[in-house]
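The structure is given below, and queries will be raised subsequently.
The other protein chains are all here in position, but one chain of the complex has been omitted.
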Amino acid sequence: MGAFSYFPQTEEDIRIMLERIGVSSLDDLYADVPAEYIYKGEYDLPSAMSEQQVRDFFEGLAAKNSRLKVFVGQGAYDHYVPSVIPYITSRSEFLTAYTPYQCEISQGTLRYIFEWQSMICRLTGLACSNASMYDGPTAAAEAMRMCVASTKKRNSVIVSARLLPHVIDTIRTYAKYAGIHVVVTDKVAEEVAEGVLDLAGVIVPSINRFGIIESHLGLAELVHGMGALLVEYCDPSALAVVKTPAEWGADIAVGDGQSLGIPLCFGGPYVGFMACTESLMRKLPGRIVGQTTDASGKRCYVLTLQAREQHIRREKATSNICSNESLMALWCTVYLSLMGPDGMRKLNALCYEGSHYLHDALLATGKFGRVFDGEFLKEFCLKPLCNVEKLQQALLDAGFFAALQTEEGYVTFCVTEKHTREELDRIVEIVKSVK
Amino acid sequence: MSKIAEGLLYSESHEWVKVDGNVAIIGVSDFAQGEMGDITYVEMPDVDDEVSAGDDFGALESVKTSSELVAPVSGKVVARNDELEDRPELINEDAYEAWIIKVEMSDKAELDALLNAASYAEIAK
Partner (left out) sequence: MKYYDKLIFELSKPGRTGYSLPAAACPSETSGCAGPLPSDDGPLPLTVPRVARFPKGSCCQAADSVVWRESKLDLPEVSEVDVVRHYTNLSQMNFGVDTGFYPLGSCTMKYNPKINEEIANMPAFAGLHPLQPEHMVKGALEVYVGMDRALAAITGMKHFTFLPCAGAHGELTGLMLMREYHMSRGDTARTKVIVPDSAHGTNPASAAVCGLDIVVVKSKEDGLVDVEALKPLLGPDIAGIMLTNPNTLGLFERDIKQISELVHECGGLLYYDGANMNPLLGMVRPGDMGFDIMHLNLHKTFSTPHGGGGPGSGPVGVSDKVVPFLHIPHTSGFHGNFGVILRAYAYILMLGRENVKMAGKLATLGANYIKESLKGCYKLPIPTVCKHEFVFDGLLEDNGVTTLDVAKRLLDYGFHAPTIYFPLLFHQAIMIEPTETESLETLDAFIDVMRKIAVEARTDPEMLHAAPHNTPIGRPDETTAARQPVLKA
């Protein structure tokens, strides 16, 4: 064995340790493993690389990716990432810690999770938040499970077809094996009113996959009247300006924290959030941080309400989740601290203005038709009147990822504060040139 | 040494039953609360819910553990001790005072399967 920087044992160290254990070789430590299972072949892996070689290797891979200006959202939004965030989140005290089991030496993690929970409550208007979930789609699936668990002997969930497709797919996957009956529909209110016999919950988007801010006026009353719970899937960045789940009367709010300063990173890691009303607090899945005091009266934070969780309840737990996306929650918490109420409002105003500018300018080219008339914030859909493939290719050639087709006859655009007037005008020029 | 109240019936899963006509008043034994430690939450069914003997009807939670509450008899829940919602510690303070639910029994014969104080004392050690 040659020296390897992650293994500190010298030959001499190994000898001393083997001697203490009372065996003569490292292989002796595997005497309990049937010999036929000791792998004797050569592992089909590349030869060990030096750090420089690893760097070169990944730079080579990176060069095979095209760096595009992103004008598509669909659940992953290209917002600016303030430099403070990676600086803080790469501090190894945060980065290399485990789940905060030993609270006496984990107050840093526990405190920022408490802040995250507080901020999620403030964004959604709801009373309780957990310490975060894997991502938005899994949070939506867990919300579905929570609806079923919180309502007695009810097993059906109505899901809006206007949720993002990857959210619906994840919900369907979780439902399939748990035997939960999912109805995906464009007409949520009508479906609810029709009276599904064992309706446990209804899941709707705050802003739908076409970018339209939905009105859920009267929906909560209707859903509650059926004895079911209302779940809103939200973009937390937009919640600074659009009506909150609490204002719509929702019981549970879920969504993806990616829009709060997390890089696109090809889809992950992101972070799911989940908030609920006080009465559902003990049905929340996952970790929850609570405030308390230590023996000397100092304010401190602990993992709490753990009796809901898998390590205690095992098969009777509310969920099998035992981690969260703690570091990504820190990412969002730092972001929201930097932005404050004023920054979040201005950010949304920039997105609104930019997206409406592009929307109007694209319509003016005559290459698109309008498909929706609802209010939108940063993402919108148009009906292309030109060849979509040619349009997309022309945009890609100019370095723009835009006009993603959501389905036949619909393309989507998204504008954030990162995008300049020049870029928007350039897109319009390209569109004009497409035959 | 845990306390075992005389005159009550007990289940092997440490619930006690006090019979009041057709109604069973149900709680957990002093032994059970001692095993749990500080009880932090009592999960209870709603009034009018049906419970069946041998099935869970709720749970006790403490900081590091939880324990299912098993119905000793079947029937309809006619009352629950809402005071426990805010003060679960009442069970720690006096397990025989802090009843959890009252059930209108559908089959009084189920009481025959329960233990008397002396037999329960054999288990609660």
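Letters are used for the chains, namely A and B, taken in the order the chains are written, and counting of residues starts over at 1 for each.
In the analysis below, contacts are C-beta pairs under 8 Å (C-beta built on N, C-alpha and C of every residue); 3 or more make two chains touch, one makes a residue touch a chain.
If you're wondering where the values come from, they're calculated on a predicted model, not measured in any experiment.
*Asks:* Of A:84, A:193 or A:385, which one is in contact with the hidden chain?
*Replies:* A:84
*Asks:* Considering the whole complex, not just the chains shown, which residues of chain B touch the missing one?
*Replies:* Touch set of chain B with respect to the missing chain: 38, 40-41, 61-64, 88-89.
Just so it is clear, only the chains that are shown with their structure count from here on.
*Asks:* In the complex formed with chain B, which residues of chain A make contact?
*Replies:* 152, 282, 305-307, 312-313, 316
*Asks:* In the complex of these two chains, what residues of chain B are touching chain A?
*Replies:* Within the complex, chain B touches chain A at residues 40-41, 43, 49, 59, 61-66, 68.
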